[in-house]
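Here is the structure we will look at, set down as structure tokens.
The other protein chains are all here in position, but one chain of the complex has been omitted.
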Amino acid sequence: MGSRRQEPSLVVIQLSGGNDYLNTIVPYNDGEYYDYRPTVNIESERVLPIDDEYGFNPNMRAIKELYDDGKVAVINGIGYPEPNRSHFRSMDIWHTALPEDIGVEGWLGRATRELDPGGENVLTAVNFGRGLPRALGVRGVPVASVGNLESYGLFPDLQDEKLRRYALEAFAKMYGGERGRDAVMDFLGQTGTDALKGADLLRTAVDKYESGVEYAASPIGQSLRDAAKVMFADLGTRIFYTQQGSYDTHSGELATHGSLIGEMSAGVSDFYADLKEHGREDDTALLIFSEFGRRIKDNGSGTDHGSGGVAFVIGGSVRGGMYGEYPSLKEERQLEGDLHYNNDFRSTYSTILERWLHVEASPIVNGHFEQFDFISNGSGNGSGNGSGAAN
Amino acid sequence: MSKSNVELMAHLMRRAGFGATRTELDQLADRNYEEVVEDLLHPGEADSLPDDLIRRYHVDQHELRQADSAAAYWVYRMATTACPLEEKLALFWHGLFATGYTKLNQARTLLNQIDMFRHRGLGSFRELLIELSKDPAMIVWLDNENNHKTAINENYGRELLELFSMGIGSYTEDDVKECARAFTGWTLKNAEYMSQRAMKDSIWPYGRISWHFEYRGHDHDDGEKTFLGETGRFDGEDVIAIIVRHESTARFVCTRLFQYFAADEVDSDAEPVIREMMDSYMESDYEIRSVLRTLFNSDYFRSDAVRLARVKGPVELVIGALRQAGMCSEPVLDINDIANQASYMGQGLLNPPTVEGWHEGIEWINSGALVDRVNFVAAWLGDTANPGVRAMIDRMAEMDGGVLSPEELVDGCLDTLGPLRVSDETRASLVEVASREGEVKLRGNDGADDERVAEILRLAASTPAYQLA
Partner (left out) sequence: MVVASAPVEYLKTIGIVNNGFNGRGFANPYDTAHDRAGRIYVLNRCDVARRTAIRVGICNLDEDYLGEFGYGAGGGDGQMVLPVAMAFDSRDRLYVTDEYNHRVSVFDSDGKFLEKWGVRGSGPDRINGPAGIAIDDADNVYVADQHNHRIQKFTADGEWIGGWGAPGSGEGEFNMPWGVAMDGAGSIYVADWRNDRVQKFSPDGSFLASFGSGGGPEGLIRPSSVAVDDRGSVYVADWGNERVQIFTPDGSFSKTLRGQATLSKWAKDFLAANPDEQATRDISDLRPKLPPHLNTPDHLSSQIEPYFWGPVSVRFDHSQRLFVTETNRHRLQIYSTT
């Protein structure tokens, strides 16, 4: 497949509900892991070893292969000070990059504003799912939220194509015609017209998409396929957002977590294959995160809300490997029964913002944070990724 | 009845409630305006969908553990109540005293707060603030359980002054501290366990335990305080009594009510109305009912200029469409999804983004939200299976022998959904669609043309005018 350099894009996968770090990257050589996890553990022989100490969950074979290719950065021990163990609050903190206070603006909404300061493209950031995650919410920054790409737009319930066309034509006239009455009417008219335009563009993404990759039928696989459709239609989208869950495995964890993490891994692998087929793997980075990790000690069936987690950054321009420090399970090193974080998630955000998207990080993440070097600037075709130069 | 009276009643019901069906408007238009206002101001039996039917069908609305279940429960109430102002005003207080699920993880306690707004919302503002200060959801939302005799937490004391009563600039930092001291010891039962469960979003072992107020005398600072120039051993109730007497409080409350019910912008014509509302506030011992009576009966509120000029909030839009479509007279399977629609449009019930509530007016509108708004009302009001839509068609069948020209069909649909006033271009584009298949016959035709009416109702609901109240 021929390709030209594209501006770098970011695909975020939110693992909702609190992904169990200990059973994702398993410290299979640590006896304390098995002591604290008499029921909810992964047997050492099933782990996919990274080294003598740690290994991937056996359901993550596909991501393990990408890791072996050097495309996966594992950010160990990620978190923030004074961890909050409520789903909503902790997710809010990740979304607003503001642990101390209730934030209003989402970090990716702010990034979108930097990438498209005039707000000219309503598709600069696209969420795949219903409702707008707070990460993308900034007043005045247009973001599209796509529940179902196939039927996105106005009047999706109208089955009759002819009736739907009439309705859309009438809508265009009604909103195109309301000008000059007053500011509110003018604004409604303009917004309605923009909405029609955005929906038409997204529709072309569905029509244009061709791929030899058969995605797994899981919800995350389908969301990532929708993201691929939009990406390959070259609509100027730079930020893609989706989520998968629920990782809130208080009971029956081994079955639920195994299947979720397996579907995520397979979906990411399919998506990566699709990127390669379209020559986009070097222009795309994935960030996979969760709002918190889970308690070290199991509860006999699952695990409860904890802190200290793991994130992944994946892509052709990513320098793979283990980053951060795997937190100790020793009692004196624990934080209230949880893994102790050792790197602030805003370090990872800052790295992605500055080294990948090339926007200034500190106003977005509310401060200066040490950065990782998991972005390999000289990789791929070596043109200095995301120097901003498309073509 | 006169057409102008119908339009006036439509305006009143859109603002003081969630709109009315055309049939309801016919009945209201025969009545005296001030009498209708008095009825609204004196809510009786809500006669909404009964709790027992809701709970037998929706097990989650009995438990009320989840935010979406609680929002759905409130949607049923708003969509079926016979006392719309009671709910509309509860929604106002919810936006003003914005308390959100994400920090509390306590849906039932939030609904208890909404119920308090129902009971207190039209009464004395002083009593409302006292109840608010004792409300356990508010206490945790603004950290008053951490406001101790030995170590004050100013959060509630500050927001009470800044966001809930006087507005910034009417008090000093010292007043904030003294106010906080007055509320020390105002906490909730089992505060340590309950706030920990909230912090961890814990539903274990046996689901949520709901909250209630507790006064801990040993943790209350009953020393002398100087607040807004007055000195005494004030507690929270004393502080509130001082707050509500201040003119800045009268202005703050009356302005917010004005903006919610009358117009987003306070222009020079508005100023005398707000002054009258402030007079009513002071003369009535701070009674909200009196303030609203003054507003609704003012010439300003009744004037043509303020009608269909305010962007409907998402909840207003959703509930208005449900009421016109005649929905929710019995439980429906996907009510949580219906409640979620308002959230997708930017207003999640029981989940305002911050203590400042929602940014209203034109800020409700962006392209994504507008798509969701139009799709929602178009789908509900364009479906002949809905009883309210059925009633609209039957009503139009009574016009002109049931045979309607394209123009009559369009005017009939605009009338039944509002009456809505639209631009010439909008009307022309509706007529164009209606003309494609000529006149509609609504009698002796076995319903063959019903779908054509629904098509125009769908489009009439999709007009910019329908987005406005």
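Each chain gets a letter, A and B, in the order it is written, and its residues are counted from 1.
The rule is simple: a residue touches a chain if its C-beta (ideal position, glycine included) is under 8 Å from a C-beta of that chain, and two chains touch if they have at least 3 such contacts.
Owing to the predicted nature of the structure, the values given are computational and were not obtained by experimental measurement.
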From A:7, A:92, A:105 or A:248, residue that would touch the chain that is not displayed: A:248
Hidden partner chain, touching residue among B:158, B:181, B:197 or B:427: B:197
Touch with the omitted chain, as defined above, among A:30, A:92, A:116 or A:304: A:304
Touching the absent chain when the full complex is considered, from B:267, B:299, B:334 or B:446: B:334
Interface with the undisplayed chain - residues on chain A: 246, 248-253, 255-256, 295, 297-304, 336-337
Hidden partner chain, residues of chain B it touches: 52, 56-60, 62-64, 66, 68-69, 108, 112, 189-190, 192-193, 196-197, 200, 202-213, 333-337
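Keep in mind that, in the parts below, only the chains that are shown with their structure count from here on.
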Geometric centre distance via CA averages, chain B-chain A, whole Å: 35
Sites on chain B touched by chain A in the complex: 101-103, 105, 198-202, 204, 309-311, 340, 343-344, 353-355, 359, 362-363, 365-368, 370-371, 374-375, 378-379, 422-423, 425-426, 428-430, 432-433, 436, 455, 458-459, 462-464, 467-468
List of chain A residues in touch with chain B within their complex: 84-89, 92, 102, 104, 122, 130-132, 134, 139, 142-145, 153-157, 163, 166-167, 169-171, 173-178, 181-185, 187-189, 191-192, 194-195, 198-199, 250, 304-305
